[in-house]
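Here the complex is missing one protein chain, while the rest keep their positions.
Chain lettering (A, B and C) follows the sequence in which the chains are written, and residue indices restart at 1 in each chain.
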Amino acid sequence: MNELLNEILDSCRHHTNEGNLANYIPQLAKVDRNRFGICVVTPDGVFRAGDWQAPFTMQSIVKPLILLLALMDKGEAYVRNLVGVEATGKPFDAFNYSDQAMKSEHINPMINTGAIALCTAIEGYTYEEKFLRLLDLAKKLSGNPHLRVDEEVYYSEKATGNKNRALAYMLKAYGLVHDRVEDVLDVYFRACSIQVTTEDLAKIGLVLASKGKNIFTDELLVSSDYTRYVNAVLTTCGMYDGSGEFALNVGVPAKSGVGGGIMAVVPSRMGIGIYSPALDEKGNSVAGIKALEQLSKRLDLTIF
Amino acid sequence: MNELLNEILDSCRHHTNEGNLANYIPQLAKVDRNRFGICVVTPDGVFRAGDWQAPFTMQSIVKPLILLLALMDKGEAYVRNLVGVEATGKPFDAFNYSDQAMKSEHINPMINTGAIALCTAIEGYTYEEKFLRLLDLAKKLSGNPHLRVDEEVYYSEKATGNKNRALAYMLKAYGLVHDRVEDVLDVYFRACSIQVTTEDLAKIGLVLASKGKNIFTDELLVSSDYTRYVNAVLTTCGMYDGSGEFALNVGVPAKSGVGGGIMAVVPSRMGIGIYSPALDEKGNSVAGIKALEQLSKRLDLTIF
Amino acid sequence: MNELLNEILDSCRHHTNEGNLANYIPQLAKVDRNRFGICVVTPDGVFRAGDWQAPFTMQSIVKPLILLLALMDKGEAYVRNLVGVEATGKPFDAFNYSDQAMKSEHINPMINTGAIALCTAIEGYTYEEKFLRLLDLAKKLSGNPHLRVDEEVYYSEKATGNKNRALAYMLKAYGLVHDRVEDVLDVYFRACSIQVTTEDLAKIGLVLASKGKNIFTDELLVSSDYTRYVNAVLTTCGMYDGSGEFALNVGVPAKSGVGGGIMAVVPSRMGIGIYSPALDEKGNSVAGIKALEQLSKRLDLTIF
Partner (left out) sequence: MNELLNEILDSCRHHTNEGNLANYIPQLAKVDRNRFGICVVTPDGVFRAGDWQAPFTMQSIVKPLILLLALMDKGEAYVRNLVGVEATGKPFDAFNYSDQAMKSEHINPMINTGAIALCTAIEGYTYEEKFLRLLDLAKKLSGNPHLRVDEEVYYSEKATGNKNRALAYMLKAYGLVHDRVEDVLDVYFRACSIQVTTEDLAKIGLVLASKGKNIFTDELLVSSDYTRYVNAVLTTCGMYDGSGEFALNVGVPAKSGVGGGIMAVVPSRMGIGIYSPALDEKGNSVAGIKALEQLSKRLDLTIF
């Protein structure tokens, strides 16, 4: 497997020259665009290649975790009622809004508005506590107790996140957010700034692939009802408005982030983390997707 | 003329039962829906009928004053570059935004986004000063040195104005607003809360109808280039997405506010202020429009 | 006046190099882009300059005539109910359509959908007759009994007008058109292909400027209620999604066509026809607008 991973990275490496680094916050634009790494975790072990240990921020990859924690804290009905599950046909940070109303059915957990709204559904007396519980979940699922926020990215997000502020005030204006907007956004900005490696993503992915179990310890970390919820939403909306293409060419639930990471979930088989920071115009890692396409073809990973 | 005005109010009074009071802030919903007044100012004098002296807040009627002051302070090119002049085909507080970009050409001075952006173009070291200069202009044009903010309405607007916050953060995200959003909004919320009577509106309207002159003192208060700019924009966009209907049935530049007031400008002839707080679904005073239709027919006011 | 017109054409001639010829049908792209002519008709006579006698097809300039005839044949209420009057904020051939419904309030007489729908409101046992009655109106208003269809342009429009077919079937699907789509479109395509000169346009404009009268014969050709209707709609929607800009810079009711013509109406004063075939991206004659801006400034034509 390690050999296969190396082979795939090699054959896809030229794609790291395509696309552009995220530039909406300066920190994301500073990274080395040549970094390219992958980690696959299966019941047989952990397999790694390239810059698998390079750190990057989760960005939107944290959205499935926000959804998961909201489900664990409030249950399926509450979450489903707060945020819909249909693809919007629009970019991840678009207003999906018509006739002067923003309704839960217009948003889903994988676009910014949906994820921001779900931050309010996490339990916690304070927003500080809500965030710490989210970080704890990330630590538990990845098995990495050292996960932490990249403070520079966090402050940048906070300083420049005016579009997210607009989205959040819109949610507030339409009653989908009740608390102070800056408090809610603080959780969201910090969540996006959690630093991970491909191994962390692969391990989180494996839990989602294993009906919520840590297959190595056999501990049930999350209800299988919730991993099914998350995997379904990842399949239909996880790769932004490139989700259809990804379903066709890779065929597994997955989530990308503008930090350059992708987490993929191969039900019953494996979790995958991949990293290459240059993005296509939809915000997905160019080389990352190419490598996943190859991996899927080589190992017949598609669920379709 | 006074007789005519009384006659028109009488024949339109039953329309005050139609429509609804603005309910988006509690203060606006508390007013007496039976109030109905009109004031007409012409070179021949001031004519009044009904509750012409009832106070109400300007709300969107302040938008032409914001535009005027921005023009006076920064000139036509600057203003035109910051905020477009095309009708949007959408409600006044809608996002007019597509393909993930908000551009000056998508907004106009008579919708909320445009007016908020123009608040930044008013001169003043502080936003406090910007607002005071705007209030001064309102005083000068209306000849009423006692104009002041209705503090209750202002605080309500500030407390509940989350949709305007969303719009303003969107402007900031796309570089159309540079200053602190809350500072800019503070001017806007205060401006909307300036308390006037129909006489104040009629007098402001007369200045706009007289190429910027106070016809009683012959003093030039505003350049005729700027009154032309304002009147043109009022005609195409002043009555929200009911501007076409209004052009057809009344045929003069006008601006309505959700407080229930309408200011109409009859070029070279008169200024009109009218007040009746119940609104149609587009946000225009129902009885106010009906009365203006009659007045236009009786005095052949249309410019078309 | 002739001198002034020559002066204006000279100073605007360099603008004929800007913009592009309409290319959606081959015939429109074949014309000489250097042609530039103007005609002004006032109670004092007819004034002409440049290629004032060059023939071109009316294209959208026929829309006010379709509206006028529908008003004359069916009355204001019927027409108003069939087609709304608000600006759409969109290009002239756009679908303005949301939530799976096309409603009369979404369309106006100056966009393609509205004009197509209004073709059904013209009286006539056959669509052939409807068209001939429209052509008769054009002849009567222009005082030119020789107006005729440019057959080549007509066949081209018919052959390539698939977007208009789509719009028309949409109207039919939503009950705004009942007759056979191809019959309705045939009137529309022929109407767009009526060949005129700037003098024809100026004379039609003068009737609209004179409350429906032929000021030379004192004959009332159209009710002043209908010219008011048309002029109002021209002001708010006549220059496509450039109507706001035009109101600001020229300030009179006007209609442009992708053939390169513009007809302008200066209430109580004059009718203007202008021709220069290169268009800006909104579909308006570049040099034509520039010349009208100068003329408006020189003669203070604005109604605002």
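The rule is short, and it goes like this: a contact is a pair of C-beta atoms (placed from the backbone, for glycine too) under 8 Å apart; a residue touches a chain by one contact, two chains touch by 3 or more.
This is a predicted model, so every value here is computed, not measured.
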item	value
Contact partner of the left-out chain, one of C:Arg165, C:Lys213 or C:Lys297	C:Arg165
Which of A:Gly143, A:Gly161, A:Pro253 or A:Pro277 contacts the chain that the document leaves out	A:Pro253
Touch list for chain C against the chain that is not drawn	91, 93-95, 97, 100, 162-163, 165-170, 172-173, 181
Where the unshown chain meets chain A, residue by residue	80, 84-90, 96, 108, 227-229, 231-233, 235-237, 241-245, 247-248, 251, 253, 267, 302-304
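Everything below uses one rule, namely that only the chains that are shown with their structure count from here on.
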item	value
Between chain B and chain C, centroid-to-centroid distance (C-alpha), Å	32
Centroid spacing, where centroids are CA-atom means, of chain A and chain C in whole angstrom	54
Per-residue overlap in chain A, given as positions that touch at least 2 other chains	none
